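With one protein chain held back, the other chains of the complex are shown just where they sit.
And then chain A:
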Amino acid sequence: MGVKLEILRMLLYLSFPVGSSGSPPGRVLPASRGAAQEGDFSSGRPRAAFSCALRRPRGAFATVSAVKQRRGAAGAGTMDARFTRGKSPLLERALGRPRTEVSLSAFALLFSELVQYCQNRVYSVAELQAKLAQLGHQVGLRILDALVAREKSGRREIKVLNVLLFVKGPVWRALFGKEADKLEQANDDDKTYYVIEKEPLVNTYISVPKENSTLNCAAFTAGLVEAVLTASGFPAKVTAHWHKGTTLMIKFEEAVIARDKSLEGR
């Protein structure tokens, strides 16, 4: 945070030559820090222009460019050109925990449409699951950033067990409102782990037809977990299976386990 603050301050100084008529950045920033902390995260309204800067670097650049525009600076630099769209109020929002909730029915209906759409474009159950996993992947990549910033104050995990606990705990809580039911390691294989969920939320209202009994729409969740693990630096393959409810089988790459062993004892 401190470093970001410095960068931001430097940027602000760049855009406010000493003695300019703009508001002095040194005064604006400390005040905005309080605003960012006390801010109501659930509100979608554009917040005080500077509060975002502390949490989202992109917002910071956007703010700077917005200030420049306001001052009518003639030379809109290249950075401005890249970030002008940052004037969207969404970027001014803090990354705090969202307090908004939607109904499970709304999600179930949306997910159902998503599955049907995918189903119309594939020929087999395996392809359908791959497609769902691909969509889950998108979600996983995006949620990871928010969660690492929110839950771990920007720190990353370096141990396999910890990253798995991160998935079982914070990731699951943020997405599904509860921890995953179980986390197990395969008896005979040190790179295989299982996350077991008796009744996954995504499957709540899905009944699988007999002829496609192997289909498990939690493939979506599997893709999501795969993205979270891979993007955290633990490349793995994750697949969904019908076993004790739904089991997500996580197979880490050899290198991940080897690295973990070499870290042992440190």
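The rule is short, and it goes like this: a contact is a pair of C-beta atoms (placed from the backbone, for glycine too) under 8 Å apart; a residue touches a chain by one contact, two chains touch by 3 or more; residues count from 1.
Assume contacts and distances are computed from a predicted model.
For the omitted chain of this complex, the UniProt record lists the protein as "Trafficking protein particle complex subunit 3", which is one of "Trafficking protein particle complex subunit 3", "Serine/threonine-protein phosphatase", "UDP-N-acetylglucosamine transferase subunit ALG13" or "Similar to E3 ubiquitin-protein ligase CHIP acc. no. Q9UNE7". Within the full complex, the residue among A:Ala130, A:Ala149 or A:Ala174 touching the omitted chain is A:Ala174.
Where chain A meets the chain that is not shown, the touching residues are 43-45, 85, 87-91, 93, 98, 100-107, 109-114, 116-117, 121, 134-136, 138-139, 142-143, 146, 174-177, 201.
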